[in-house]
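Beneath this line is the structure, given in structure tokens, with notes to follow.
Removed: one protein chain of the complex. Kept in place: all other protein chains.
Now for subunit A:
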């Protein structure tokens, strides 16, 4: 992307006098750098990399946290693929990703287009639309969502005015997932801000030229805006779908920690959590985690491969 700037060139004539001293100085500089980083490095190794490597090993074992892990080869994976609840969790997650991600991005892009035009108080609007992204991941919003989508609450009443009578969504296995989708879509602020940045970079003169040629608003959007912001769109699609695959908090809170009713909000990570921390099948849970890593990597790879077909990196954009 064009957002990354070159580091400013070192002012000339300030090179250290002797090359030997310079090398020593550089080594010292590196040492200091690593020392400053060491809390982070220690944290990364102990809290992230170490557990990840351990979980890769556990994925091939039967491990209940108390007795030492027993090597079982691919057993966890074969059991997993045949497990109806695992299949259900995959189904629920895919449905969530496929519905929530495009809706969220559409809304983010739509609002970004509106906010890209200069008008009075635009800073306030931007802040207001961004706000849900800041508080969206919190547990309290999950509780609010439960209240909004229950019987006789605002959503139920609104749909009754429209002549739809399905009752509250929270207790209904057919609808509860869409309450989660709504929660995700409501947090469109982060991709919106990125879209806004992208829109600001589209050169004015392209629009002016198109207008002179008689292109309408729709045509300008389709032939100028969309191709010009396609790198930003690509970035957002990638980020949001990876994010959606890992959804946990909203499902856990909105379902009152059961990921139900009737497993209707049993997203992948929620099942993983149940297997690991409720049933203490850490081997199985680790196998699930690594399967998710591979699946997300595959989706990312497919997206990267597809960008050749629809993402334009314009030289002129520089």
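Here, a residue touches a chain if its C-beta (ideal position, glycine included) is under 8 Å from a C-beta of that chain, and two chains touch if they have at least 3 such contacts; residues count from 1.
Heads up, the rule we're going with is that contacts and distances are computed from a predicted model.
Asker: Which one, "Sarcosine oxidase subunit beta", "TonB-denpendent receptor", "Succinate dehydrogenase / fumarate reductase iron-sulfur subunit" or "Extracellular solute-binding protein", is the UniProt name for the chain you do not see?
Answerer: For the chain not displayed, UniProt's protein name is "Extracellular solute-binding protein".
Asker: Using the definition of touch stated at the top, determine which of A:91, A:208 or A:279 touches the missing chain.
Answerer: A:279
Asker: Per the definition of touch given earlier, which of A:55, A:89, A:172 or A:250 contacts the omitted chain?
Answerer: Once the missing chain is taken into account, the touching residue is A:172.
Asker: Contact with the hidden chain only, please: which subunit A residues?
Answerer: For subunit A, the residues touching the absent chain are 14, 16, 21, 24-25, 28-29, 31-32, 35-36, 38-39, 42, 64-67, 84, 146, 150-151, 167-168, 170-173, 256-258, 260-263, 277-281.
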